[in-house]
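The structure appears below as structure tokens.
Every protein chain but one is kept in place in this view of the complex.
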Amino acid sequence: MLFDFVRSPCALLDGLVGSTAYDAVLDAYQAWWEGEGCAVSDAVDRARTPWVRMFDTAGKRVDEILYPPEYWGMLKRGYCSGVLWRAFKDQSLLPSFLLIYLTSFYDCGLSCPYTVSLSTALPLSKYADAGLKKRFLPSLLRDDDTVWQGATWMTEIKGGSDLGANVETEAVPSGSTWRLTGDKYFASNAGAELAVVAARPRGAPTGVRGLALFLLPRRRQGGELNYSIRRLKDKTGTRSVPTGEIELRDSEAYLLGAAHEGIYIILEVLNISRVANGLGSVALAQRAIADAMSFAERRVAFGRPIGEHPLLREQFEERVRNLRAAFALAWEAGQLLNEVWQQRRPYSDRYHLFRLVAHLAKYWTAEFAVQTAKWCIEVHGGLGVLEEFRVERWLREAMVLAIWEGTAHRQLLDALEVIERKQAHHALIQYLDGTPGVADLRQLVQTIDAHLKLQAGERERTWEPLANRLAQATAEALVRRLPNH
Amino acid sequence: MLFDFVRSPCALLDGLVGSTAYDAVLDAYQAWWEGEGCAVSDAVDRARTPWVRMFDTAGKRVDEILYPPEYWGMLKRGYCSGVLWRAFKDQSLLPSFLLIYLTSFYDCGLSCPYTVSLSTALPLSKYADAGLKKRFLPSLLRDDDTVWQGATWMTEIKGGSDLGANVETEAVPSGSTWRLTGDKYFASNAGAELAVVAARPRGAPTGVRGLALFLLPRRRQGGELNYSIRRLKDKTGTRSVPTGEIELRDSEAYLLGAAHEGIYIILEVLNISRVANGLGSVALAQRAIADAMSFAERRVAFGRPIGEHPLLREQFEERVRNLRAAFALAWEAGQLLNEVWQQRRPYSDRYHLFRLVAHLAKYWTAEFAVQTAKWCIEVHGGLGVLEEFRVERWLREAMVLAIWEGTAHRQLLDALEVIERKQAHHALIQYLDGTPGVADLRQLVQTIDAHLKLQAGERERTWEPLANRLAQATAEALVRRLPNH
Amino acid sequence: MLFDFVRSPCALLDGLVGSTAYDAVLDAYQAWWEGEGCAVSDAVDRARTPWVRMFDTAGKRVDEILYPPEYWGMLKRGYCSGVLWRAFKDQSLLPSFLLIYLTSFYDCGLSCPYTVSLSTALPLSKYADAGLKKRFLPSLLRDDDTVWQGATWMTEIKGGSDLGANVETEAVPSGSTWRLTGDKYFASNAGAELAVVAARPRGAPTGVRGLALFLLPRRRQGGELNYSIRRLKDKTGTRSVPTGEIELRDSEAYLLGAAHEGIYIILEVLNISRVANGLGSVALAQRAIADAMSFAERRVAFGRPIGEHPLLREQFEERVRNLRAAFALAWEAGQLLNEVWQQRRPYSDRYHLFRLVAHLAKYWTAEFAVQTAKWCIEVHGGLGVLEEFRVERWLREAMVLAIWEGTAHRQLLDALEVIERKQAHHALIQYLDGTPGVADLRQLVQTIDAHLKLQAGERERTWEPLANRLAQATAEALVRRLPNH
Partner (left out) sequence: MLFDFVRSPCALLDGLVGSTAYDAVLDAYQAWWEGEGCAVSDAVDRARTPWVRMFDTAGKRVDEILYPPEYWGMLKRGYCSGVLWRAFKDQSLLPSFLLIYLTSFYDCGLSCPYTVSLSTALPLSKYADAGLKKRFLPSLLRDDDTVWQGATWMTEIKGGSDLGANVETEAVPSGSTWRLTGDKYFASNAGAELAVVAARPRGAPTGVRGLALFLLPRRRQGGELNYSIRRLKDKTGTRSVPTGEIELRDSEAYLLGAAHEGIYIILEVLNISRVANGLGSVALAQRAIADAMSFAERRVAFGRPIGEHPLLREQFEERVRNLRAAFALAWEAGQLLNEVWQQRRPYSDRYHLFRLVAHLAKYWTAEFAVQTAKWCIEVHGGLGVLEEFRVERWLREAMVLAIWEGTAHRQLLDALEVIERKQAHHALIQYLDGTPGVADLRQLVQTIDAHLKLQAGERERTWEPLANRLAQATAEALVRRLPNH
């Protein structure tokens, strides 16, 4: 087919972004996946949720996650390749984003540990005092198998959208540290050596304003476990990251930044994972198209490969077109974050522009990933729904991408908010000024301005189609700004 | 919410179709599902693919499918309620369709055994000679637990779309019977006492014209197994029907109808399953909306149930609107089939109209089911992708509905063909004449007429959006003709 | 074969015990198992550990055990047949023992819920004050599906043999009730509506003297869950009883009997389960022999059924001989318990005699069950280790029987203790006076008297062969006293 670049994430990056300082790293990483990693990833997915060995035979609580040994090899590969340490060495998120894109093409669940480790390292480096930073940061930035992992634990049993109402974990000061007690219900990368945890200091106000962010190590100063894994969740997808329920009981923790600014720091943490989610979604969609392509080239019906049938051919072309657009949108979110990630309150307009683009990207690329994975199954016909052929896996993964870090509903409303409060849509127009095709976008912004005059409930109710158009138009404009467009 | 009728398939049927002679049967059947069946269905899905005990301890091949006992209870319930025997007693497919709708609301995979049993009984009753009919039909029409099941086995390893090229099973005459040898790759309801099987008589022409349809019992006249189950497929969904790979080796079989008309009889068989698939898709979508509704009423965010948030509320309304339309379309396919199912070649125009509506319905309702199931997961947020809560099940099921009986791609092209060859779109307009809103449809038909003038490849390549509009417009017109609109 | 009675537990009971008032009940129960129960039991075993739904979608902790519906039907069958209520109605444990024997022939894990329910009802009826008894006992004694279940939770993480050291659950008085806090590590019949729980009242002495027994309902007076199921254990066998880890956190409980007599009441509770375990072991061994017999009659080698080969035939005969002896021993333990179960401290000599016989029976029959199950697998050859044929199941079950209620090691030492302290071996001789063959036993008792003069460590070290001989000789003497010997 014409779309050969779709088969390889390095080829797509090269085609759309062009050469970077990391080409050799990426090539080696991709070669490892093609040679060994894919088979390991398949085996991990096939094995379903790993067991947790909660106690050892001596009756000591150990909470050991029994992934097969090769899982750990696969996991460490990305850290060693520099998904974390390069960001700090080069003071740029670019290598992280590139490696996360590649990882996600092969195993988008595995990108989660990398992302949450980054989301732990960043506030630690930005908001912790020197002692804490010195004590913990280097372990996260190792380039060998002894590297520590991070984790981000916000959501509790009542749901993750409304953190202000639903975080009930309480933090109590204890000397220079804090003690946290509560249960985290969707705890990504359970078992990590460090986590950043949302909690409410005793006496703090209700709502989001009362939340603070804490750094919580896996082991207490005395070496005992500092948190318990109540269980791992049986997720349908992204089995390469252990998602658990975590029990905190007087767990030692360290405040990051000022308690009253906690919610802003939490949102900064989420910025990273939303951007990573966007890139991962695009990579997953690329993978689904690539797999569909391989199949369509080999499966014959009515005398020729099905990929040559006009209707299916048209479907491929449309999806490759959208792949470019989706990539452009997700990539721009990453570029903008790379500009603003060191900012603190009060944030610049560029920060708000980033937020708008990030929400649109998270929303739109996840939807694209789901629809593309679903279509990939259909291309495979009956084989698509057989576990044996693994094609159905991409849809299971994509559904998780569409939900964690905030569902479409959440992204839509957050995008609306930053438009209402910060006029971020105007910043967008300004930012894209001069890009071919921005005229359409300009018209759309006027429509949005009119929409903002609606009464609140109505404004929200009818927002979805407009937001969809905004995401699409932005993506299409951004495609034209890609280096190798 | 306003959509209370969505919670119950009987309520929806009552609301849209009105009262029928089967209300008491349906009420009792729904009550059984609510009281017992749902839990059984959940357990069967949770248990994944059942084992096949291939040999007994004496070394005799037995190919026994080890579903839990309660599965068989659940399965027989539908037969006893009349999903098969009522159709023959009342000479109407209506009770079958009603019961399949209900079944599919609770377990759409279970509708498959019913559908393929119906698809076995119909050609047997229509095309078999009196002796064969007398010998086998009554067993299929029993109203107790000794009822036999049917099955329809067409697809082979190279794919199911292009049967003409891919059916390699050979039939050789042997006295008054035939012997079949070949492998069926997607054999629904493996283990059934009877199957209708596509095969090519030795010496018959290549392509679809050389196919014939045979009746094949599970046991030979001497009592031995007449086919082998090579294995059951590990499907992601519809685990309530055992789909297997079947080996035929000199298997005893009986020709149904004339050999040279085989392909038409095969298509008649598929008519039934496509209609059933459409009804099942709508029922599944109803279920997904119902589950989302229950959740949205209970989950609170930002101080009120999420179902009251304007954006989500809007999404509910849109889906309920589409549910009505999808039902109308699927139901119409069933009504038309009920008119034409006794026809033989040469078929009437009404038959071709049926085919058009059936293809549109199969295509459009399956897409609706998938999108609704996907949305239902998103409404549940993180809980949606946990196996524990079963919400993710509906998407696994829906993906199967979108594929078996022909993918969207197949339905689109078949619809195009019946339009091209039989001008079925004009029959549609005529059929809907007088329905409010048919004007839009009329305009669309003109567009299609223009489209038909395109060169073949181009016609196919750009057909999808037109077909989509045709399905939607037809559905919306049909809503207005529903008894209780 | 000659051993036809081995095929049916009713036949064995009839042959060895003779007719009882419960023949019709037992016949009906056996018929149900043969007709339906066996297939359900197989399916439950095949499904492995059931899931626990820990939270509902509203985020409320529910700890619902997701057995398939048919499990509950199977479970309730025994209660309805009278495994509990008959004991209280007839003031005799006989019907319980008979029904447990039958149950264990088909599913020895299922006997556990019955046994622990009995072990809950007995101390409740014996030691609770009138109000408590009135409030809770009737629910346990219902004869319909609404019956409550009991459970016995003693063991904690450090092990079950040395309860005195290892029970760390603390009980604190709270008005007229108590509050318990601690973790139970092997909690049989997790999910039961009532449990009897070993705990240490705050301030009580260390060691076994400080233990007390409490009644603990599943729900608090206000309706909330009173305990949490941390998880179910993945046991290799006896999957028909959910064994869990239980968390007690200020759980409401009621003291049974005097706190300072707790350990005696706990031992009375264990008396019941040890006797039941003995009967269950014999029934399991009978089942293994029966299955081996069916196979040996059908499998042919060297021209005849393998059951007719002299060496295998000899193995059958020996095992059937041992089956009778093992039954006699287990049955006698039951008879003696039926005499003494209403006793309170200070206990009679008959009580101590019971304890000796019960320890010997628990030890010896479990060993017999394991060895017979292992041999049954060997008789089946390669088929024996295939999960498909379920033969390997009996060994998995037997291994559990050999361990819970105290391993062989524990039984041996407890038997030694009751011999040392209470001279129970002399009571045994006296009890069996006049039985043919008691002379051998008399001589053995003299050897034991000599053994008791050894230094303590040496006495324990060399006790096993003597105990083994004592169990065997007792069993063989008891065979001759069976009603239908």
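Read from first to last, the chains carry the letters A, B and C; within each, the first residue is number 1.
Everything below uses one rule, namely that a residue touches a chain if its C-beta (ideal position, glycine included) is under 8 Å from a C-beta of that chain, and two chains touch if they have at least 3 such contacts.
All values derive from a computational prediction rather than experimental measurement.
Visitor: Which residue among C:D145, C:D250 or C:E458 touches the omitted chain?
Guide: C:E458
Visitor: Which residue among C:F186, C:Y227 or C:W364 touches the omitted chain?
Guide: C:F186
Visitor: Could you tell me which of C:L412, C:V438 or C:L470 touches the chain that is not displayed?
Guide: Among C:L412, C:V438 or C:L470, only C:L412 touches the chain that is not shown.
Visitor: Of B:K126, B:K158 or B:H260, which sits in contact with the chain we cannot see?
Guide: Of these options, the touching residue for the absent chain is B:K158.
Visitor: Where does subunit C touch the missing chain, residue by residue?
Guide: Given the touch definition above, subunit C has residues 155, 158-162, 165, 185-186, 233-237, 299-303, 309-315, 370, 374, 377-378, 381-382, 384-388, 392, 395-396, 399-400, 402-404, 407-409, 412-413, 457-458, 460-464 touching the missing chain.
Visitor: Please identify, in ascending order, the residues of subunit A that touch the omitted chain?
Guide: That gives, for subunit A, the contact residues 36, 39-40, 42-43, 46-47, 51, 53-54, 57-58, 66, 68-70, 295, 298-299, 380, 383, 388-389.
Visitor: In the full complex, which residues of subunit B touch the absent chain?
Guide: Contact residues on subunit B toward the absent chain are 54-55, 59, 157-159, 185, 230-231, 245.
We adopt the following convention: only the chains that are shown with their structure count from here on.
Visitor: If I average the CA coordinates per chain, which chain comes out farthest from subunit A?
Guide: The most distant chain relative to subunit A turns out to be C.
Visitor: Between subunit A and subunit B, what is the gap in Å from one C-alpha centre to the other?
Guide: 38
Visitor: Hunt down the residues of subunit B that sit against at least two other chains at once, touch-wise.
Guide: In subunit B, 299, 388 touch at least two other chains.
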